[in-house]
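Missing here: one protein chain of the complex. Every other protein chain is in place.
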Amino acid sequence: MRRGFGLHFPRIWRVKLLTILYIIGITAEGMTGALAAGRHNMDWFGVLFIACVTALGGGSIRDVLFGMYPLTWVAHPEYLAIICISALLTMKIPYFVVKFERTFLLLDALGLAVFSVIGARVGLDLHPSGVMAITGAIITGIFGGILRDIFCARIPLVFQKELYASVALLVGGLYVAFYFINTHYRILSENSIILICIAVGFSARLIAIRYHLGLPTFKFQN
Amino acid sequence: MRRGFGLHFPRIWRVKLLTILYIIGITAEGMTGALAAGRHNMDWFGVLFIACVTALGGGSIRDVLFGMYPLTWVAHPEYLAIICISALLTMKIPYFVVKFERTFLLLDALGLAVFSVIGARVGLDLHPSGVMAITGAIITGIFGGILRDIFCARIPLVFQKELYASVALLVGGLYVAFYFINTHYRILSENSIILICIAVGFSARLIAIRYHLGLPTFKFQN
Partner (left out) sequence: MRRGFGLHFPRIWRVKLLTILYIIGITAEGMTGALAAGRHNMDWFGVLFIACVTALGGGSIRDVLFGMYPLTWVAHPEYLAIICISALLTMKIPYFVVKFERTFLLLDALGLAVFSVIGARVGLDLHPSGVMAITGAIITGIFGGILRDIFCARIPLVFQKELYASVALLVGGLYVAFYFINTHYRILSENSIILICIAVGFSARLIAIRYHLGLPTFKFQN
């Protein structure tokens, strides 16, 4: 039931497209992490650390919970380097990053959609029902941000702001649906499914930000 | 030393009774998680997430630390569904839950005792000394609440309130003692040992709540 890297790696990564999108995703997430660290006056090391945790935390938690070793960044330390460089750039030109906040939000939304698709693909093998694919999408999509906020000692934003986890849920559900349809009818290539899921997730996130859509909150006082 | 699921699952779960008690436990813990999330005005997703973390966090941390894969909820996604339903019910009728706070405390105490017994059973196989059984009982019993409090950015209650971890320690120690006695004298069935340990843990927790028993605290200022 536990599978080595050699077994699941090809399935996920043979799709070059997804690798490129993944790198864009971790770069964007690393930058959000660096900015969050800067808001708490952390030193350089703290900035690099929070950037790595934000970018790789979701995938790492997923692989630890699912027992899939080695983790992506252990097998590919170059991802650590990419994130550190993007964090160092953010430190040098934070106001540049903020000025292009719109671009930045786009990249973050793209990262969320890409992470969710990758998580869904990994989780699909774990349980035939597809429940783990959706769980994998959510964990991969949101845990980077959750860890970032915990290391900054504040309540994770993901539980309070615009649709974020819901987008991961949507992407995961869509990927599972396409997968099951495809096992019977083979209408779409794997790359097409990936692109559709990412496009839907990306759009859903942007619409949520634009119109301040959020889930209803649950307020409770004794 | 690392054992697959197929190996340790039967030993734990062939006891139907323990499964039923476990489901009661995760339902109660999911409800405490949902209420805690409501106190921090989280959205629906946050409520479900905190509920799952509270109910399943202890067992997950234990299995990750002990290297036992797959985790319970990966092999049995239906537990995720049970917890989500109980959290959604709590959101609909929070004042009902509070009104029956007494019942609720009983269920939480039962959950603690059941989780501790399960943790002790899992840990017993890891080290012949029984130390890991007690450690397993404590981790399983308390880590759900610790994670709940960390995700809500507050100091874990378990370190400050009435006897909680101590109850897990007591249950774990008792289970180990019975186990060692039983290997020599076979006086009790496995089910009897489980029931005695749960009864003792359950009572100890209720007595601690009733009389506000707690461990002495350690106050230190420079």
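The first chain written gets the first letter, and so on, giving A and B; residue counts start at 1 in each chain.
Everything that follows uses one rule, which is that contacts are C-beta pairs under 8 Å (C-beta built on N, C-alpha and C of every residue); 3 or more make two chains touch, one makes a residue touch a chain.
Since the structure is predicted, the reported quantities are computational estimates derived from the model, not experimental observations.
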item	value
Where the missing chain touches chain A, by residue	4-6, 34-35, 37-47, 49-50, 60, 64, 69-71, 74-75, 77, 80, 91, 94, 98, 150-153
Interface with the undisplayed chain - residues on chain B	1-2, 64-67, 126-127, 129, 131-132, 135, 146, 150, 153-156, 158-160, 165-166, 169, 214-222
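Following the convention adopted for this analysis, only the chains that are shown with their structure count from here on.
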item	value
Magnitude of the superposing rotation for chain A and chain B (Cα, nearest 5°)	120
Interchain centroid distance [CA atoms averaged], chain A/chain B, Å	30
